[in-house]
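Note sheet for the following structure.
Apart from one protein chain that is not included, each protein chain of the complex appears where it belongs.
Coming up: chain A.
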Amino acid sequence: MRRYSAFAIAREGLRYHQGWERAWASPEPKKRYDAIVVGAGGHGLATAFYLGKNHGITNVAVIEKGWLGGGNTGRNTTIIRSNYLQDPSAAIYEKSRSLYETMSQDVNMNVMFSPRGVIMLAQTHHEVRGYQRTAHANALQGVETTFIGPQKVKELVPIINLEGPRYPVLGGLWQPRGGTARHDAVAWGYARACSAMGMDIIQNCAVTGIETEGGQVKAVNTTKGRIETGKLALVVAGHSSDLAQMAGFRLPIESVALQALVSEPIKPCMDVVVMANTVHGYMSQSDKGEMVIGGGTDHYNNYTQRGSFHHIEETVRALVETFPMISRLKMLRQWGGIVDMTGDRSPLISKTPVGGIFVNCGWGTGGFKAIPGSGWAMAELVAKGEPGPLAADFGIERFREGRFIDESVAAGVAH
């Protein structure tokens, strides 16, 4: 495969761009693979990438029901941060954030990682205390965050209204190395790198059944035939319960719809990411100039990839109060994704009751930021059969044992 480079652009520019190759191959599935990853979203592709890069396992297929990166990878608001409260979360999200810094070089695709900084607004006294606590925890964890006052917030975000009648801005948790990346490029970059290592990426191939023998995985049945494997990684976010049912076990997961929307493009007005968790809205400006807005989840099980209208109203109402200048912006698009929620709002990177089957799910409303770290940890689990240090605390057994990684209340996670 030819590398992407400035030289390649110049070369192709001189010959009418006739020489670009397909970014990844689309082969028919083989009869057997050493490992199969179900789900060609960011997490699945990152898992396959690190199986090859870190563990030398390249006889791998990534099978995908729809198209590559067409699920939550292409539906999120692309925010990257690692300012979590609990130690296991901070470790994996910070690993992930640091991998984003070099991802463009690692996969030879410009993922447009932009460490523009992320502010989580504190709009109640409870939030001020919570974020000060998180800032202290982050200092101990080696994650660079600071608690900043309202004037510093105003310097960073001139369009913000500090004196909102309901929820004045009292400060914020500032992570200067957080930011955004181009979500499609993350999926495409990993897919291209996996294909270059000889892995098979098979799209439009739904899993219809999972064969086990003596408590061990044997094969998957798909719409493109039966494929044997000894290791099966289920990395399918909101559809994890469905796949688990095929393999004969239940997961502590519920699937709900999360929405996002995007405005018409406007001139640059905000060069950081702002999250307002009390009023449930977050916003950043894309490189095209669109204001990218994320909102809250519906509170009932849902597989429809569209959310309830009243959530849009609540989100937009909150953001108009916080950023009065957006009140006359037109919204271009709105969409939903199916997110997989666990009870403690922390993910599962885990062995399962079936030997050789591993799950990576439960990232809930914040999976995009975790893609490289999640793939790194999941690849280690799949390759060795046992979790490494990053994944050890995220096993499914934590629910039985009461070892929750509780990010649902304290850590200011938007959900």
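Here is the rule we go by: a residue touches a chain if its C-beta (ideal position, glycine included) is under 8 Å from a C-beta of that chain, and two chains touch if they have at least 3 such contacts; residues count from 1.
By definition in this document, contacts and distances are computed from a predicted model.
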- Query: The complex lacks one chain in this depiction; which UniProt name from "Peptide/nickel transport system permease protein", "Anti-anti-sigma factor", "Sarcosine oxidase subunit delta" or "Universal stress protein family protein" does that chain carry?
  - Reply: "Sarcosine oxidase subunit delta"
- Candidates A:104, A:123, A:241 or A:285 - the one touching the absent chain: A:241
- From the listed residues A:92, A:253, A:292 or A:370, report the one that touches the chain absent from this view. A:253
- Message: With the missing chain put back, one of A:26, A:223, A:301 or A:327 would touch it. Which one?
- Response: A:301
- Item | Residue touching the undisplayed chain, where the options are A:70, A:115 or A:343 | A:343
- In chain A, positions touching the absent partner: 239, 241-242, 245, 250-255, 298-304, 308-310, 343, 399-400
